[in-house]
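Reading through the structure tokens given below for one structure.
Every protein chain but one is kept in place in this view of the complex.
Letters A and B mark the chains in the order given here, with residues in each chain numbered from 1 onward.
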Amino acid sequence: MTAFWILAPIMVVCALGLLFARKAVHCALLLAVVMISLAVLYAVQDAPFLFAVQIIVYTGAILMLFLFVLMLVGVDASDSVVETIRGQRLLAAGFGLVFGVTLVLGVAQVGIGAVTGLTKANEDGNVPAIAQVLFTKYVFAFEVTSALLITAALGAMVLAHRERLTPKPTQRAAAAQRMRDYAEHGKHLGPLPPPGVFARHNAVDTPALLPDGSVSEASISRVLAARGSVNRSPGSATQVERIGGDDTSVPPRDDSADQGGSGR
Amino acid sequence: MSATPFIVLSAILFTIGAVGVLTRRNAIVVFMCVELMLNASNLALVTFSRVNGNLDGQIAAFFVMVVAAAEVVVGLAIIMTIFRTRRSASVDDASLLKY
Partner (left out) sequence: MSVLAEEGHHVPVVDPGAAGSMALPLVLVIALPAFGAAVLLLGGRLTDRWGHLLGCLTVAASFVCSVILFITILGRDASDRQVGLDLWTWFSTGDWKVQFGLLYDPLSALFLLLITGVGGLIHVYSIGYMEHDERRRRFFGYLNLFVAAMLMLVLASDYVGVFLGWEGVGLASYLLIGFWQYKPTAAAAAKKAFVINRVGDIGLSLGVGLIFATFGTTSFARVSELTSGASGGVMTAIGLLLLLAACGKSAQFPLQTWLLDAMEGPTPVSALIHAATMVTAGVYLIVRSQFIFEYTSDARLAVAVIGTITLLMGAWIGCAKDDIKKVLAGSTMSQIGYMVLAAGLGVAGYAFAIFHLLMHGFFKANMFLGAGSVMHGTNDDVDMRHYGALRKAMPVTFLTFTMGYLAIIGFPGFDGFWSKDKIIEVALTQNVWLGLCALFGAGVTGFYMTRLMLMTFFGKSRWEDGVHPHESPKVMTIPLMVLAALSLLGGLLLLNDWIVDFLSPVTGVAPHEEPPLPAVVLSVIAVLVVAVGVAIAWMVFSRRDVPRTAPTKVSVFTTAGRNELYGDAFNDAIIVGPGKRFNVGLAAFDNGFVDGGAMGTASAFRGLSGRLRLAQNGFVRSYALGLLGGAALVLLALLVVNLG
């Protein structure tokens, strides 16, 4: 019971954090805490097999999947605080409160009865006992689950697959396009400038400085810019900016230059 | 070791998950909240398994995990696809199917 009373408040707080955290990554981490705690509670309740599965499958696989997808998706998707559906939050809170209170009250009212405990069931060890039940009583469901998993894998493949509608541009076509862009819009012909490399900020999140001392927006990844984690290189760049005089205008980065960028 | 606290905890976690589904708009977070609800029910299953003294509840929890895994795979793929076409992971933006 000690483990429960230690973990339960942590789980509730983390779960509530899931409601209020602005960033999806934080949510994922909070969820991981809840899941690991759950795993511990499983272990406490004589379910060592589920303890392992919970950690491996949920915390290990599912949450990693979430993080992968977040990496792919969640960059631009910062959650707005403004609620768009009128009364949604209020009603959700109200219903949730009614639901939770009723459920808790109900559970508290109902006598669950004496706890039998799994000592007898786990006589030969938990894993053999589960295997015994799983491969006899639930063998059909088990087999069907395999079909479900295969179907899900196929479904995911189908969904993630993207049909190419236009032929893949050749290097020649890409080069021709760049020349055309230069001719028509005067777009820079050469490669994009690399990020700034400084003694203190030898990192991709630091923009390069142009010869006049201004910041080159094109030198940093757009993803970083969108995330708002661009280092404005406070030490050097601002000083250089100051030195560089009044010309602070930075030519806007042209999106079309990002031909091969499929990161989004 | 009484079972009621576990069940109550399960109920609380479930409710929090449900409210999260209702209030969060990022599809991935919504999905996480769904997982939280599933986990809360798993806790209840495991607890009842102990109360009843047999392993059926644990088996059920196991199946829930398997199904959840499958569901996460497909669900995330769907979110990916939606994001790819709409440039948004907000569940409110996918609201064309209406009156």
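Following the convention adopted for this analysis, contacts are C-beta pairs under 8 Å (C-beta built on N, C-alpha and C of every residue); 3 or more make two chains touch, one makes a residue touch a chain.
A quick note: this is a predicted structure, and the numbers were derived from the prediction, not measured.
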Subject >> Absent-chain contact - pick from A:G96, A:P195 or A:G213 >> reply: A:G96
Original post:
What chain A residues would touch the chain not displayed?
Top reply: 85, 88, 91-92, 95-96, 98-99, 102-103, 105-106, 109-110
Original post:
List the chain B residues touching the unshown chain?
Top reply: 18, 21-23, 25, 91-92, 94-99
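One rule holds for everything that comes next: only the chains that are shown with their structure count from here on.
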Subject >> chain A and chain B, separation of their C-alpha mean positions in angstrom >> reply: 16
**OP:** Could you pull out which chain B residues touch chain A in their complex?
**Re:** 1-9, 11-20, 22-26, 28-29, 31-33, 35-36, 39, 42-43, 46-47, 49-56, 58-59, 61-63, 65-74, 76-81, 83-84, 87-90, 92
**OP:** In the complex, go through chain A and note every residue touching chain B.
**Re:** 1, 4-5, 8, 11-12, 15-16, 18-19, 24, 27-28, 31, 34-35, 38, 41-42, 44-47, 49-50, 53-54, 57-58, 61-62, 65-66, 69-70, 72-74, 76-77, 79-80, 83-85, 88-89, 91-93, 95-96, 99-100, 103-104, 107-108, 112-113, 115-118, 120-122, 126, 129-130, 133-134, 137-138, 141, 145, 148-149, 151-153, 155-156, 159-160, 162, 264
